[in-house]
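Got a structure for you, written out below as structure tokens; questions coming shortly.
Just one protein chain is left out here, and the rest sit where they should.
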Amino acid sequence: MKLKHSLFTRRQFLNSLLGGWLAALVATFLYPVVKFIFPPTREPDKVVLPFSGFQDMGPNSVQNFSWGSKPGIIKKDDDGTYQAFVAVCTHLDCNVAYLPDRRKFFCACHEGWYDEDGRNIGGPPPSPLRRLTLVIEGGDLIIKREGVE
Amino acid sequence: MIRVRKPKALILLMICLFSAVFSLERSFGQQITPEKQEKSLQAESKPEKIIPSPKNIKERTALYVFIGWMWLAIFVLIFILRLKIKEADRLYRLKFFLKNKK
Partner (left out) sequence: MNLKEFRIGIQSWFEDRLGLSLITKFLRKKEVPQHRHTIWYYTGSAILLFFGIQVITGFMLVFYYKPTLEQANESIARMITDVPLGWIIRSVHSWSASFMIAIVFIHLFCVWLTKSYRKPRELTWMSGIFLLVLSLAFGFTGYLLPWDDLSLSATKVGTDIPRCIPVGGLWVTKFLRGGEDVTGDTLTRFFGFHVCILPVFIFILLALHIYLIQKQGMSLPLDAERKKEEVKVLPFWPNFVYREMVVWFLLLGILFTVAIFFPPSLDKEADLMAPAPEGVKPEWYFLFLFQTLKIVPARIFSVSGDTVAVLFMLVLGFLFFFLPLIDHKPAGKKGKFITLIAYAVILYAVVMTVWSLW
């Protein structure tokens, strides 16, 4: 289909070319800037701790550990099994504490409550505490992100 | 504005420039000793000198692609700007002639 008149003038075409390539060059320079400003998350894939530090834990008790730059919590249940959570409230990132007498996790910032399995049961937290898989191998306690081999 | 009277000379200059740049690849390549190697050898003490460079072949390639794309975009932009300059100068000259006629 042949058009009688051009859709745009030569000046518009040249200006668009200039603008487009300028945007491409700016994007080229912006890429390292963005990568620099947003560094990758520092969460580890797994953390290995000596089991000896945890085998003497009483039932319904917790112990903290470092999950990268976040606090982690290991809980020993009444039946002797261990659970691991990321001890960060799912509401607005405050650190949570375990109250053994109430058998609940509590976030003091906005009075968020989680049950002993980390499920959100009261207050503003929208989702349960992030669970981590826990394996006891030899003399080590291996805590991994869920889904990591 | 410098006019390119001899495009062949310019192309030759560009080839010389890029071969000079790519001959630096040798010195650049030699810097691909991982920066943290010194750190692992001396566990407690800090490394003597850190020479930054890309960590692996993937990063190195990405950098060459970055530089190549950057220069391509720059040359295209300069080409477009030369056209814009010619247009702007032509417009200015026309107005000048119009002014004289009046």
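Letters are used for the chains, namely A and B, taken in the order the chains are written, and counting of residues starts over at 1 for each.
Keep in mind that, in the parts below, a contact is a pair of C-beta atoms (placed from the backbone, for glycine too) under 8 Å apart; a residue touches a chain by one contact, two chains touch by 3 or more.
Computed from a prediction, not measured in an experiment: that's the story for all the values here.
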* Option touching the unshown chain, where A:40, A:80, A:126 or A:147 are the choices -> A:40
* To do: Quickly run down the residues of subunit A that touch the omitted chain.
  => 25, 29, 32-33, 35-37, 39-40
* **Sites on subunit B contacted by the missing partner chain, in the whole complex** => 1, 21, 24, 27-28, 35-36, 46-53, 63, 66-67, 70-71, 74, 77-78, 81-82, 84-85, 88-89, 92
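Quick note on the criterion: only the chains that are shown with their structure count from here on.
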* Per the centroid of Cα atoms for each chain, what is the distance between subunit A and subunit B, given in Å? -> 39
* What residues of subunit B sit close enough to touch subunit A in their complex? -> 66, 69-70, 73-74, 76-77, 80-81, 83-84, 87
* Asked: In the complex of these two chains, what residues of subunit A are touching subunit B?
  -> 11, 14, 17-18, 21-22, 24-25, 28-29, 31-32
